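Remarks on the structure that follows.
Here the complex is missing one protein chain, while the rest keep their positions.
Going by the order they are written in, the chains are A, B, C, D and E; count residues from 1 in each one.
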Amino acid sequence: METKENYLPSLITETPMQGRQLAIMLARKSVAAIQADSDIRKKLRPDYAEDTQQLIASAQVIATEFQTIAAANNYWK
Amino acid sequence: METKENYLPSLITETPMQGRQLAIMLARKSVAAIQADSDIRKKLRPDYAEDTQQLIASAQVIATEFQTIAAANNYWK
Amino acid sequence: METKENYLPSLITETPMQGRQLAIMLARKSVAAIQADSDIRKKLRPDYAEDTQQLIASAQVIATEFQTIAAANNYWK
Amino acid sequence: METKENYLPSLITETPMQGRQLAIMLARKSVAAIQADSDIRKKLRPDYAEDTQQLIASAQVIATEFQTIAAANNYWK
Amino acid sequence: METKENYLPSLITETPMQGRQLAIMLARKSVAAIQADSDIRKKLRPDYAEDTQQLIASAQVIATEFQTIAAANNYWK
Partner (left out) sequence: METKENYLPSLITETPMQGRQLAIMLARKSVAAIQADSDIRKKLRPDYAEDTQQLIASAQVIATEFQTIAAANNYWK
């Protein structure tokens, strides 16, 4: 069921903002790894896009992914 | 759907308090990355602003983002 | 909407117990950053003060904030 | 509302098991910092003691507190 | 009740993408360690596969497992 796409060639990004976008992408790819059907995922969007509890939970996933990416990039120092 | 705005030029802040405000901003930007329509986000505010469960969950996101920022700034030592 | 109060001059505390109290304060300040109206926050207290699910979720926020503060203080060693 | 009791003189313990017990104690003290009335806390115990969702959430708090304590003790190596 | 299968000979992977797939596998193995009956697990799939709240919570588990794996691999630098 796993996507064979290599969406993560590297954790290294040039800028913090790119690191942020990578974190958002990884969070989405995790959902896709569990629910591989993109039509179903599109159908499900209304279930969370206006549900603040789920928007906050998604922000938590992004924060955890970003923590990993920021450490990988030595905080772009 | 991602905002092309560069809201994160750097993780480095002068003070812990600025680091705190950056963490709060990042948490908000994550929600905006998922629900990009600012009118919808404004409409949704009452759903969480007086819901203590969601206020606590938001504080958890801020705590995780701040953990990353504090490490990036070597805890402002 | 953010409070301009500087409630975090430093992450460094003399003792672990002070670090603990700082973590509890930071958790509360996060809620205040999202719901800036202190009267509303007071009104909301009964919603969580006797709700064990929310008391546990609050303890999770404190644990994450304390993890950051303890690392900042090199575990007061 | 904060307890003035110093329940955390140090993060350092002799053994991992003591570290484990310290993590459990810290999780409980966080709840007490938010709901300072011990009679209310006793009254609330049935609300979570047989609710597996809340038992699991409590285990998450203990895991996070233990992560901090284990790092503080350099994993008792 | 634990599976005696050794599904984790090592945390080291050649690439970040393999690290990602390992994180997804570990998240699944945790569920299997608690609910060892694969028929029951298959029966339960519809309960989460189209429930965005649970898809997001699963993404959180993957993010935490990946954080460990990425650190183990020194971020594949």
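Here are a few things to note about the model shown:
We adopt the following convention: a residue touches a chain if its C-beta (ideal position, glycine included) is under 8 Å from a C-beta of that chain, and two chains touch if they have at least 3 such contacts.
A quick note: this is a predicted structure, and the numbers were derived from the prediction, not measured.
Taking the complete complex into account, the chain left out of view touches D, E. Per the touch definition above, the residue from D:Leu11, D:Leu26 or D:Ala57 contacting the chain not shown is D:Ala57.
Residue-level contact of subunit E with the missing chain is found at 2, 6-12, 26-27, 29-31, 33-35, 40, 44, 47-48, 51, 53-54, 57-58, 60-61, 64-65, 67-68, 71-72. Within the complete assembly, residues 15-17, 19-21, 24, 48-50, 52-53, 55-60, 62-64, 66-67, 70-71, 75-77 of subunit D touch the chain that is not shown.
One rule holds in what follows: only the chains that are shown with their structure count from here on.
Distance from subunit E peaks, on a Cα-centroid basis, for C. In whole angstrom, the spacing between the mean C-alpha positions of subunit C and subunit E is 31.
Per-chain Cα centroids separate subunit A from subunit C by 27 Å.
Subunit B has residues 48, 53, 57-58, 60, 64, 67, 71 in contact with two or more other chains.
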